[in-house]
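Encoded as structure tokens, here's the structure I'll be asking about.
Complex shown without one protein chain; remaining protein chains in place.
After this line comes subunit A, so read on.
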Amino acid sequence: MSLKDKLTELRQKGLTDIQQSGDLKDVNQIRVSLLGKKGPITEVLRGMRDLDASERPKVGAFANEVRDDLTNALAKRREELENAVLNARLAKETLDVTLPGTPVAKGEPHVIQQIIDQIEDLFLGMGYQVLSGPEVEEDKYNFEMMNLPKNHPARDMQDTFYITKEILMRTQTSPMQARTLEKHDFSQGPLKMISPGVVYRRDTDDPTHSHQFHQVEGLVIDKHVTMADLKGTLQVLAHELFGDKFDVRLRPSYFPFTEPSVEADITCFNCGGKGCNVCKNTGWIEVLGAGMVHPNVLKMAGVDPDVYGGFAFGVGPDRFAMLKYGVDDIRNFYLNDVRFLTQFTKKG
């Protein structure tokens, strides 16, 4: 048998053995036995001494070819077997991906806070400042400077938590308007502010009344502020809180600190304006009060009403939250049942 035939036979047998090897140990044994220093290929190469000088390069090249083929086959087989082992292990590691994820501690902002933040961000974007004042106020700022002199029918003693004759729990966040108006330097530009915060009324707590609730009041005073600007501002607010498809309508109303005074309704979000239980079949829901600032309010704060004017509005985040999410009891906001607090988590 020629060396070449021997090599051919070796290759054939080697490839078959490799193909049939069952594990990495077999593969290793085959490698040692075929390609090792005492292996048949080395032996064949040693026999080349007996060949003609002209034959030697051919046989040598062929021998290298055989060795490469076997080496490649071994590597390939090794990879195959390694993959099989890995796959078997991975198969064993299979999880039930439907089991729940590990719980993490996660806190949520209060729903009222979410609404206040949303309102703040909207008005910050329109160049308003956010100002918060004292919760324990002077009668002067809470009432008198809001054009509610003592004995005014609209300031029923019954509705206010007084501490002394002159000190009270603020019933609205508008005292901050008076405090700011007093100080504002109009030569530095218009006054545009909102004041969010807690307010207090002498009410018995029930599903629709709370002795503590929130308000966000807004005020814009400049030389040329119009009622059309108020309408536009309220529309922007309604769109921000409820969505762009909501209309705003204004109705006449009465507040001592504004003239003209209006109440603003938005399209009922429950029925889209067709009329339903939520809107008492009117298609509209009352959401806030507003108006053009009463000249007396400006005068009392030392602002000349012949030069400056503007609008004010007041919204109740509690009411907004009740309307928007269908909350049927205002006390939910202040009792802090965790099952309530964690309902308003959708941020997407």
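Heads up, the rule we're going with is that a contact is a pair of C-beta atoms (placed from the backbone, for glycine too) under 8 Å apart; a residue touches a chain by one contact, two chains touch by 3 or more; residues count from 1.
Keep in mind that, in the parts below, contacts and distances are computed from a predicted model.
The protein name that UniProt records for the chain not on display, among "Phenylalanine--tRNA ligase beta subunit", "ABC transporter permease", "NADH-quinone oxidoreductase subunit J" or "(2Fe-2S)-binding protein", is "Phenylalanine--tRNA ligase beta subunit". Within the complete assembly, A:127 is the residue of A:36, A:57, A:127 or A:272 that touches the hidden chain.
Of the candidate positions A:69, A:108 or A:240, contact with the hidden chain is made by A:108. Touching the missing chain, out of A:40, A:60 or A:295, is residue A:295. The set of subunit A residues touching the chain not shown comprises 99-100, 102-110, 112-113, 117, 120, 123-130, 134-136, 138, 151, 153-154, 161-164, 166-167, 169, 189-190, 192, 198, 200, 202-204, 211-212, 220, 222-229, 231-233, 235-236, 249-254, 259-263, 280, 282, 292, 294-295, 309-310, 333-339, 341-342.
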